[in-house]
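The structure under discussion is supplied below as structure tokens; questions concerning it will follow.
Heads up, one of the protein chains got dropped from this complex, but the rest are sitting where they should.
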Amino acid sequence: MIFDPATDKPQDECGVFGMYSASPNDLAWLTYLGLFALQHRGQEAAGMCVSDGDKFHVEKDLGLVTQVFDERRLDSVRLPNARVSIGHVRYSTTGSNLRFNAQPLTTRTNKGILGLAHNGNFVNALEVRSEMLSQGALFQTTNDSEVMLNLIARESDLDLVEATAAAMKRLRGGYACVLMSRTQLLGFRDPHGVRPLVIGQRGDGAWVLASEPCALYAVGARLIRDVLPGELVWFDREGLHSLTVEAKTPTPCSFEWIYFARSDGALDGVDIHESRVRMGEQLARERPVEADVVVPVPDSGIGAAIGYARESGIPFDYGLYKNPYAGRTFIAPTQEARELKVKMKLSPTSAVRGRRVILVDDSIVRGTTSRQIVNLLREAGATEVHFRVSSPPITHPCFYGIDTAARKELVASTHSVEEIRALIGADTLAFISERGLREAIGGPGLCGACFTGEYPAGTPLLNDVDKLALEV
Amino acid sequence: MIFDPATDKPQDECGVFGMYSASPNDLAWLTYLGLFALQHRGQEAAGMCVSDGDKFHVEKDLGLVTQVFDERRLDSVRLPNARVSIGHVRYSTTGSNLRFNAQPLTTRTNKGILGLAHNGNFVNALEVRSEMLSQGALFQTTNDSEVMLNLIARESDLDLVEATAAAMKRLRGGYACVLMSRTQLLGFRDPHGVRPLVIGQRGDGAWVLASEPCALYAVGARLIRDVLPGELVWFDREGLHSLTVEAKTPTPCSFEWIYFARSDGALDGVDIHESRVRMGEQLARERPVEADVVVPVPDSGIGAAIGYARESGIPFDYGLYKNPYAGRTFIAPTQEARELKVKMKLSPTSAVRGRRVILVDDSIVRGTTSRQIVNLLREAGATEVHFRVSSPPITHPCFYGIDTAARKELVASTHSVEEIRALIGADTLAFISERGLREAIGGPGLCGACFTGEYPAGTPLLNDVDKLALEV
Amino acid sequence: MIFDPATDKPQDECGVFGMYSASPNDLAWLTYLGLFALQHRGQEAAGMCVSDGDKFHVEKDLGLVTQVFDERRLDSVRLPNARVSIGHVRYSTTGSNLRFNAQPLTTRTNKGILGLAHNGNFVNALEVRSEMLSQGALFQTTNDSEVMLNLIARESDLDLVEATAAAMKRLRGGYACVLMSRTQLLGFRDPHGVRPLVIGQRGDGAWVLASEPCALYAVGARLIRDVLPGELVWFDREGLHSLTVEAKTPTPCSFEWIYFARSDGALDGVDIHESRVRMGEQLARERPVEADVVVPVPDSGIGAAIGYARESGIPFDYGLYKNPYAGRTFIAPTQEARELKVKMKLSPTSAVRGRRVILVDDSIVRGTTSRQIVNLLREAGATEVHFRVSSPPITHPCFYGIDTAARKELVASTHSVEEIRALIGADTLAFISERGLREAIGGPGLCGACFTGEYPAGTPLLNDVDKLALEV
Partner (left out) sequence: MIFDPATDKPQDECGVFGMYSASPNDLAWLTYLGLFALQHRGQEAAGMCVSDGDKFHVEKDLGLVTQVFDERRLDSVRLPNARVSIGHVRYSTTGSNLRFNAQPLTTRTNKGILGLAHNGNFVNALEVRSEMLSQGALFQTTNDSEVMLNLIARESDLDLVEATAAAMKRLRGGYACVLMSRTQLLGFRDPHGVRPLVIGQRGDGAWVLASEPCALYAVGARLIRDVLPGELVWFDREGLHSLTVEAKTPTPCSFEWIYFARSDGALDGVDIHESRVRMGEQLARERPVEADVVVPVPDSGIGAAIGYARESGIPFDYGLYKNPYAGRTFIAPTQEARELKVKMKLSPTSAVRGRRVILVDDSIVRGTTSRQIVNLLREAGATEVHFRVSSPPITHPCFYGIDTAARKELVASTHSVEEIRALIGADTLAFISERGLREAIGGPGLCGACFTGEYPAGTPLLNDVDKLALEV
């Protein structure tokens, strides 16, 4: 048995990247750097396609960016006169045919050859797919990108930009996409802006699209602005163009600030690190407790722990060592060995010995990992463990591209806070309030569907969820 | 630089295989054995898909059958209740996206999930593709199978068998295909029967389709009969069904007997080994010469050399050793080292020393290899070298699935026999006559387009050939 | 070009591990867990050998523990009745024959088959090697372990423990070794205790030796004590035995506390994390500066930054994001791209914007990385950057197993602190004093040869250093 000693965290499904350069540029290399910066958004597969206006090369495979793109393979897509490129990293999913679902998806259409990569989900994808199947379409993957491409190809009379806008109107959900032809780069974000997408520009004029600003910085570009909810942008020799296809109340995913996004950037105008510190401060105000030390679960709890310590005046300390090699899969030959995964990753330092500890983490999904961490601290001599969480309880699944586990596995959907506390063995347990979270993030509206069950962009038909299972 | 020390031979593009079993059977393992027996028809990629009526698994990749299907990967397609399977081996082609073009191609359609593998070419594929693109279809590969699948999917109102028959009518060329749904296996051959396809049955009742009989024997099946030109056969719980879609004058490819097919079988009722011996006998009658020894170019010249020796009374001997490891790629660091490829593969024995040698080979394409072999024999002390070829001069390209090299590279399309003789340095050179070849093979009509330029199933529009180049 | 985007840090050369179990135990699996916990001590190669008293299996190769030991390979050393095992991880070195130098080294001797793994260096290895070569010995590696094994084998009349003690007396330097026969586990540490080695025991009675306590915890063992300087311990059916071979003033390597050792343990009685916090506090007292925020270079500067913040009252913040995937090699196609390595690994957060930053790191070797980090902070809007280092300037090379770079590359051996400050572009720069460091660590004596040039266990003959170069 092989398992991934992963945290019990919500998982983002993807990161996207794209570039347009009016003059020839080393786009394969730059896309490689951009994808490397987005690696935290997806570790299962990576891919890119590159065009020089004539040739159109694609490489993709299962693995990390540095595994998929060894020297030989990167060379194979390094066109000397490259002008357009897109790239993708994908989060680990289960099921067969993993390899064939890697992105970008490339296809020949009546608008020439196209490449598409997306982050997120179309909630009515199956409905649209059924309709198109009955019209004679083929679906070679179970990938939502293929639905989008079929919708674009169906509009024979429209040009690529118009056809893309038409396809956006037909699909609902939370998504951010990059799309390229031999000569154009397009990017678009769902009407609520659930999934992020930012625009950057390099000193040499080249344009960049990416899921997060870190990927802009990685290629030497500066952040210009976020793509707006419902906006379609495209780049060609004349520069940046924009079309508002369909804008609704902005509700970007709150988990980007809680957990997903790298702390070295801002999305929709709100700095990630600062918002995490504010969440910790808010949590300290909402849920104070007497203790000796504030300890983060590294690395994602660090920002909130700093905030909690700052607001409460209780010293911050580094009470859990994180093994930097623990992200790599290792062999666990017995079922009991699964228990080892947390232990191999996190190990308490002397900072918790004989102390009352406030442990700060960003979320609790199933609670299994939390219980083990509390246990580790007690074994290391912590006299009290007060668990503080910088997100509200997750009670509902996400249909917009986040893998939160099925609803029945979400501990907070079936247990009260007190029951969870007992389960994980903490002395006290408290979550930030939903209102508190919104204040800490500030800025735009927020999607909090996983806390509230209110889905701004709707949900799939139940019927479709079943079909999905059948079709695998 | 890496090169394949291959012979200068025409190359078949593929081998196909399929099975239907009314009761559960170990189809992945059997398909593996069948593909292994067909390995000579394609070494670049291998793949199979298997269904148990519910699940539908596919695995394919670049590499030999034994490389693609290691234990782990074969296990991943071994469904306990498998009832339908198809498989494919592909010949080495050039170009990018090789991996994505591997077969079988699988897709979801309004007829459920389908898998298709083919051998051969549709000469009007680009024309049909253009038409369908303009109707909104996507093409994710440059693979002819995808055109066929789009044609099948387009017929929303027909069932799978009817839709396949309709698709056959729309396409021209030389092809043999295997197609499967979750519950049916289909096989079909072009109206002229250019590419081969045979039907077999195992003792346990399971049905088998394969490019050659050797694959039937490999899975313990006996040969029932050839699929007829223009026939569509299918297998389900009720057994074998047949429909004649469109039958024309049978013209199976003569190169199956000359070179491609394994010598341990028969196609369209004509034994391969015996026909090769007859070609040699015919050649001895048509083109006798005084000499001391008849030497084959191993392995493909052996049958004809035996026939030549038998008819002429000149002793057969083993004058060229063939290194069995030479088929594997090896590194050639300098351009001059390319010259080594023949030398590393073939090496003269003492049987040619001081002797007048009749060297028998099956074909000459570019002539470069032939020149080197003649040279090797002379260096080893052969006093005369008389080159005899068991096929007529190849003067035209094949459009039905054989890679013969572009016309301008075909030495016989631009040189007389005497010029070729001078080029390769033989004392005499002679090819079998086209009439002699037909007599030696006997049996059905034959496609000899590469000798005569008469293409029974037509040729692609010139325009399409250009487009093909553009679209890569 | 492929490079490792590593920090400009001193590098430990190895981690060692060993187990003895009187009753059969799953030692391969436990050794795998132990090595995984020691992965930070060496990433180039990993290996282990295991015996059940009869069979003696070894597996080793280049790669991380999880790469070398995939399921198949781990299974190949999982003897059902295993009783003795040792393991090793090695830091990345240069030179040819890397694969053959992987440890443990195994050999047949007049004391039966032996396996040895070591951390550290014998400074008179070449001298001893020369002597043994002239007596007819073979050396198949450039590995110091082979010298030790030859010394042991030479003592034909002594048993394994006595011969090992004799070999220890013949060699000088800083080292910690684990050695096994089919039935015994031995461990020993140089007379000054320069390199660490700890003893642990599991609940089931099995004994463990490891470079650091984290590896004991990983296999469910508790820390019993450190092996003493100059002590030889061994384990057999009767339990733990000890012999003091040659004890001198203890001078354990100060860099274990500064940087190498994981923060979740203690060596020679001194807690790693606490000593780092004290170094930061000491630094704040010795080298105060007015500023807005204390920022660690993650992860190694965290402990000292916490101490500095605590002592100075200036807020601690997370000002540098560390990409967790940056440890993996990636392709850098141009020389200029080497510059990217720091940028791809570290990225400033908003915590430094508009602030006067105290940046805390553990050491400066060449200074190149430090310059880039300072630059990153300034670009992100830091108004001042005050660099504080929790080790004294490194002016001398290490001969006891640490790769610090040649002396001429050590920036502090050729530049004053002010010159280094100018070079790295900081507003102020200060190092902890040597006396301050000793106070912060407290406990035992310390080896500070790299700060002072005083080598407690001597240095190699200059002549030998040259020979070393010649012999590669």
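As written, the chains take the letters A, B and C, and residue 1 is the first residue of each chain.
By definition in this document, contacts are C-beta pairs under 8 Å (C-beta built on N, C-alpha and C of every residue); 3 or more make two chains touch, one makes a residue touch a chain.
Nothing here was measured: the structure is a model prediction, and the numbers come from that model.
Student: What are the shown chains that the omitted chain is in contact with?
Tutor: Visible chains that the missing one touches: B, C.
Student: Just name the one of C:14, C:45, C:58 or C:344 that touches the chain not displayed here.
Tutor: C:58
Student: Please identify which residue in B:264, B:418 or B:454 touches the non-displayed chain.
Tutor: If we include the chain that is not displayed, B:264 is the one touching it.
Student: Out of B:316, B:400 or B:431, which is the one that touches the chain we can't see?
Tutor: Only one listed residue reaches the unshown chain, and that is B:316.
Student: Which one touches the absent chain: B:214, B:258, B:389 or B:410?
Tutor: Reading the full complex, the residue touching the unseen chain is B:214.
Student: Which one, B:39, B:383 or B:413, makes contact with the chain that was left out?
Tutor: If we include the chain that is not displayed, B:39 is the one touching it.
Student: If the missing chain were put back, which residues of chain C would it touch?
Tutor: Touch with the absent chain occurs at residues 57-58, 76, 96-97, 100, 105-110, 113, 133-140, 146, 149-150, 153-156, 471.
Student: Touching the absent chain: which residues on chain B qualify?
Tutor: 2, 29, 32-33, 36-37, 39-40, 64-66, 69-71, 74, 214, 217-218, 262-264, 266, 271-274, 277, 299, 302-303, 306, 310, 315-318, 321-325, 327-331, 333, 337, 340, 343-344, 347-351
Keep in mind that, in the parts below, only the chains that are shown with their structure count from here on.
Student: Which category does the touching pattern between chains fall into here: line, ring, star, complete, or other?
Tutor: line
Student: Give, as an integer number of Å, the spacing between the C-alpha centres of chain C and chain A.
Tutor: 36
Student: Rounded to the nearest whole Å, what is the centre-to-centre distance of chain B and chain C, using the mean of the C-alpha atoms as each centre?
Tutor: Centres of chain B and chain C (C-alpha means) sit 60 Å apart.
Student: Where in chain A do residues touch two or more other chains at once?
Tutor: In chain A, no residue touches two or more other chains.
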